[in-house]
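All remarks here apply to the structure that follows.
A single protein chain has been omitted from the complex, and every remaining protein chain is retained in its original position.
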C-alpha cells in the first residue's frame, strides 16, 4: 500500500466551494495516515473542455491531459461532490466523459462524499455517480457519506459536528483497507 | 393546446450525432400533428459555457441566454439523450445547471428518449435524468423510450424497425395529451 | 374531476406505522378538497401473498383481488412510503409484482410521499419507485415530498413543522390539477 497515491476530486468548477474545503480536509486526514494525496480540482479545467477535449478532440487537449495524467497515477480516488439540482454537477460527468475510454477508471477504488447546503447530502447524486463509476468498472466503497447542512457543520476547515467527524474517520479507515 | 410550443432538446454537443437525427424525426412527427416545434441543440452552446454561464456568471452570458429564452418559450420538451458512460451526457446536466434557478423547468411537461449504440437505450441515464427533472418540479411522462442498437435500426432519418416506430407513435400521442 | 377517486397506499405492512398516520392525514386533506378517497393498507394483505398471489397464482387469490379492485377503481394514487434499508419496503414492490400485468397502473396519476425517521425522507427510495411506476406507464408528479425526521415533526395526526404543511398543501394542489 505504501506506493498508493490517492486523488481527491473536487467535483465542481465553482470557485470557493465548500466541496473544495472538504476535499482539503480529506487530504489532510489521509496524509496523516501516511499516504500520498493529490487534489484534482475541476475549476482548473480549460474553460472550453466540454468541446475541446471530447469526441474527435479526445486526447488532443494538453491542459486536459494533465488531468488525465493525474487520474492515471492514482490507484484510489475520493470524489467530493456537491448537490446541484438534486444530483451531482454536470461538469463532473463531462469531465468523466472526456477521460480516455474505457479504461481510465477501471479497477480504481473509489469512495464518495456528498455535500449539500440542504439536508440530503447529495444522496441521490451519489447513487447516480455510483452507477456511472460501476459502469466503468471502478469499485466503489459501499459506505457513502452524505454531509447535509454543510454550512452549519463545517467552518474554517473544521467540523463542529462529531457525528460527521466519526463517519469520515470510519470512511477513511474502510477506504484505506478497501 | 394550439399555442403550445414543443422544444426538442438534443442532449449532446457532439457533431453529427444520431441523437440529433432522432430529434429531427420527432420534430417532423410532432409538426405533422399540427404543433409548433423548435430544436434546441447543445452543440451550439458557447464552448466555455460551463464556466461563463454558471455560478456568479449566471444570467450574464448572452449566447447562453438565447438557450434560456428557447426553454422559457416552450411548455413541453422532448429530451433526446445518448448514452455516455452508462448515463446521460455531462454536458446536458451542465446545461441544466446553467439555467435560471429554480423555475426554468418547473411545471413543464417532458418526455424522454434514450439513444444508444448498445442494447440498453440509455435506460439507466433516463432514470437519472428523470430524478433531476422531478427535483426541478417538471412532470415527466411515465412512458420513456429506449432506442438501443440505434445504428442498426435508424438510417437516413428513417426507422427500419417497426417496433420502434410504434413506440414513438404511442409516446408522441401520449405526450400531446399529457 | 368529480368522479375521480383517489387511493392512498400505505407502503408498508408494519403495524402502527407513521406512514399509515401520514396517509390518514392526506386522506383528510384531500377529502376536505371535495374528492373521494380510499386508504389501501398493505398490512391487510394475506400474509402469504408473496407466494399465493404471484406467478402461476396470479389472479387466483380472492383476498388479494380485493386490493386489485381497489387499485382498479382509483384514477389517482398517493403512495406514502417509509424508508427501509435506504429504499422503499420490499413488500410494496411485491404488492406491485402481484398486480395484474401490465395495465394495472398504466395511465394512473401518482404522487409520492417519502417518510423516514432519519433525515433523507426516503429520497433514494422515491427515485427507485418512480422508475418502477414509469416502467408501468404510470405518470408520476415531479414534485416528490420527503418527510425526514418524521418523529420530531408529526405527532397525533398533526405536523408541528410549517414547512412540511406547506409542502404537502402544494403537493396536493398540484396533484389534483395533474
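Each chain gets a letter, A, B and C, in the order it is written, and its residues are counted from 1.
Throughout what follows, contacts are C-beta pairs under 8 Å (C-beta built on N, C-alpha and C of every residue); 3 or more make two chains touch, one makes a residue touch a chain.
In this text the structure is predicted, and so the values were computed from the model without any measurement.
Chemist: Which is it among C:67, C:95 or C:159 that touches the chain not included here?
Modeler: C:95
Chemist: From the list C:3, C:62, C:85 or C:163, which touches the chain that is not on show?
Modeler: C:85
Chemist: Identify the residue among C:9, C:40 or C:136 that touches the chain left out of the display.
Modeler: Of the candidates C:9, C:40 or C:136, C:136 is in touch with the missing chain.
Chemist: Return the single residue from C:52, C:75 or C:149 that touches the missing chain.
Modeler: In the complete complex, the chain left out is touched by residue C:52.
Chemist: In the whole complex, what residues of subunit C lie against the chain that is missing from view?
Modeler: Residues 13-15, 47-52, 54-56, 84-97, 101, 124, 128, 131-132, 134-136 of subunit C touch the chain absent from view.
Chemist: Could I get the residues of subunit B that touch the absent chain, sorted low to high?
Modeler: 119-121, 123-124, 127, 146, 148
Chemist: Against the chain that's been left off, what residues of subunit A make contact? List them.
Modeler: Interface residues of subunit A facing the absent chain: 127, 130-131, 133-144, 178.
In this section, only the chains that are shown with their structure count from here on.
Chemist: Quick one: most central chain, C-alpha centroids?
Modeler: Central chain is B.
Chemist: Could you please state the distance in Å, as a whole number, between where the Cα atoms of subunit B are centred and where those of subunit C are centred?
Modeler: 30
Chemist: Between subunit A and subunit C, what distance separates the C-alpha centroids? Give it in angstrom.
Modeler: Here subunit A and subunit C have centroids separated by 36 Å.
Chemist: Where in subunit A do residues touch at least two different other chains?
Modeler: Only 124 qualify.
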